[in-house]
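Here the complex is missing one protein chain, while the rest keep their positions.
We call the chains A, B, C, D, E, F, G, H, I, J and K, going by the order they appear; numbering starts again at 1 in every chain.
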Amino acid sequence: MSEHVYKSLELTGSSKSSSDDAIRRAIERASETVRNIKWFHVQDVRGHVEDGKIAHWQVTIKIGFTLE
Amino acid sequence: MSEHVYKSLELTGSSKSSSDDAIRRAIERASETVRNIKWFHVQDVRGHVEDGKIAHWQVTIKIGFTLE
Amino acid sequence: MSEHVYKSLELTGSSKSSSDDAIRRAIERASETVRNIKWFHVQDVRGHVEDGKIAHWQVTIKIGFTLE
Amino acid sequence: MSEHVYKSLELTGSSKSSSDDAIRRAIERASETVRNIKWFHVQDVRGHVEDGKIAHWQVTIKIGFTLE
Amino acid sequence: MSEHVYKSLELTGSSKSSSDDAIRRAIERASETVRNIKWFHVQDVRGHVEDGKIAHWQVTIKIGFTLE
Amino acid sequence: MSEHVYKSLELTGSSKSSSDDAIRRAIERASETVRNIKWFHVQDVRGHVEDGKIAHWQVTIKIGFTLE
Amino acid sequence: MSEHVYKSLELTGSSKSSSDDAIRRAIERASETVRNIKWFHVQDVRGHVEDGKIAHWQVTIKIGFTLE
Amino acid sequence: MSEHVYKSLELTGSSKSSSDDAIRRAIERASETVRNIKWFHVQDVRGHVEDGKIAHWQVTIKIGFTLE
Amino acid sequence: MSEHVYKSLELTGSSKSSSDDAIRRAIERASETVRNIKWFHVQDVRGHVEDGKIAHWQVTIKIGFTLE
Amino acid sequence: MSEHVYKSLELTGSSKSSSDDAIRRAIERASETVRNIKWFHVQDVRGHVEDGKIAHWQVTIKIGFTLE
Amino acid sequence: MSEHVYKSLELTGSSKSSSDDAIRRAIERASETVRNIKWFHVQDVRGHVEDGKIAHWQVTIKIGFTLE
Partner (left out) sequence: MSEHVYKSLELTGSSKSSSDDAIRRAIERASETVRNIKWFHVQDVRGHVEDGKIAHWQVTIKIGFTLE
């Protein structure tokens, strides 16, 4: 909360199980290469349908992290 | 992904249990009469409250399907 | 559904477990002091990230209740 | 308010007399072929002008109805 | 227009007769408990339909008043 | 409907009686100096409140006219 | 321009050649089954990329037609 | 890019051939009477349909020019 | 950042000197009666003009505070 | 606040020093030719960067004035 | 369409010839350094005007690609 500068990235996670899980997957994948992720913000919730069932949830988020 | 034309419909599903379940119910009901549903896109998440508890989740989605 | 007047409030609930749970917590906290809550409407879904994991979900909702 | 699925349609009603009347006309015309209309939601209010007077009000609404 | 601070509230008025009347009812109800209401701003116009007719207009407004 | 070019202007009409009347007044005032007004499109509905009653409706519209 | 009621549908056309062509294809496909289409309104322009080239343009439009 | 003041106007161009051409026509018509047009910004793309074909493209733009 | 519930209020501050000062005034006035204000979020920046000069800046913000 | 009709114009002011100053410059330039400016409303805040510093602030506003 | 994570970037392409060409140029430039671009989504269409003619089209798009 000091005078940092933050950068945002936009990511889309996907999951067979739930919308919350699609968000978790996007954050976990991002944290492999980005340190200091502080927050996420949901932009869009979509998904693919096959044979009348949800095949994948796709959730687009912004993540914010501190520039060191 | 070829040169198809897609049509969208707007539906609202409701569920006593969760927001994701309200989406699933809307898609399953639609697939009784609409073939070839390819995707959904969440527009709005609402719900009814009774006695300080969520009585129903109501989620409005667009669904898209191929015109054959 | 008669000729009532309704008032809306904006609240943000937080939860360690899920986005739906953050909504439930906001409504349950509000119903301690507000009677006659009739509906909620999701405005925004965010959260805090710590060590590459979601630490808290934060969901902003409007709730509506009857003015008696 | 049970676990129904609702469908929305977008209509534009027009009227020479008023914006409210254009809404009424769209709903009455729709109810000739759609049963179980439950609500409407105004999207857009426009109109045509002739000789410096409003010739027609045109109001676009969404209507929602229960899928049986 | 001096250096006052204003507060906004969001209300939904309903009326069997017209959209304008739903606004009037919300303002009159609010002025029973809020002094110094200065303005309103329409946010949303909706309504309930029964038997193919508009049963209630529901108009959501913000009202603004001076904090004394 | 031929290959004309149209210009839009933004106006706010006010009325003591109704929202529709505020629109009519804006169009009638504009047509004193602008010829060939073809359409209007409502942007915003507001108003002033005095002593718990609506003192003035204020409706902002765009009007479009043909450039000759 | 008389006191008709119009209905809107949302369609997505796709084309290998251009964004305008994707719109044309959606309208031509729709006019096989819908009479009296009067207008279209672009909602969204997207596309698929393969090997660094645009493979398909996808344009979502609303079309409006008279209810007879 | 110095300390100028710019003014914007909103125009709608129409064309039988393409959306880009409708923009060009609006700018060329405006430049007959407005000097120093610097930029345009697309607001809306619509059109008229006749007999299942696009009869006119109508594109609404803002143009900006320097106040001298 | 624990599992609190937050409430938002919408306020408009005004100032003769600057937009930032209008925000400060709204927050300082609110903190006379609301404890635990945590954040603000600018919604709208407006002002009144008299004799070709800015007479008052008016900035509408949301403020958020912890429900204890 | 009587039954006037107001007109809006969109202007962009620029300034080397601050965002507030860009607004002041747009209003002062407009008041050379427009009488009775009553209000402004900020639409957009942008700027040019040169050598890693802000070279100009550019703020787009709407101004409203009474049609006499 | 499996459980990938996608990343989005925002780019602005420019072209002397057409809006579609500005999009193509942005995608081709991006594909020099980004592999696996899957889609684009138009955000904004603008351009520069010189001597009453369009000098450059400028189209801002988001592109999405798979994180491997």
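Just so we're on the same page, a residue touches a chain if its C-beta (ideal position, glycine included) is under 8 Å from a C-beta of that chain, and two chains touch if they have at least 3 such contacts.
Just so we're clear, the structure is a prediction, and the values are computed from it rather than from any experiment.
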Which subunit I residues touch the hidden chain? 19-20, 23-24, 27-28, 31, 37-42, 63
Contact set of subunit J toward the excluded chain (per top definition): 18-19, 44-49, 51-54, 57
What is the set of subunit A residues that contact the non-displayed chain in the whole complex? 1-8, 62, 64, 67
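Assume only the chains that are shown with their structure count from here on.
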Can you give the shortest number of steps from subunit B to subunit I, where adjacent chains in the path must touch? 2
Suppose chain centres are the mean of their C-alpha atoms. Which chain sits farthest from subunit A? F
Could you give the separation in Å between the centres of subunit D and subunit F, each centre being the mean of its C-alpha atoms? 22
Subunit E: which residues touch two or more other chains? 19, 30, 48
Mind giving me all the chain pairs that touch? A-B, A-C, A-K, B-C, B-D, B-G, C-E, C-I, D-E, D-F, D-G, E-F, E-I, F-H, F-J, G-H, G-K, H-J, H-K, I-J
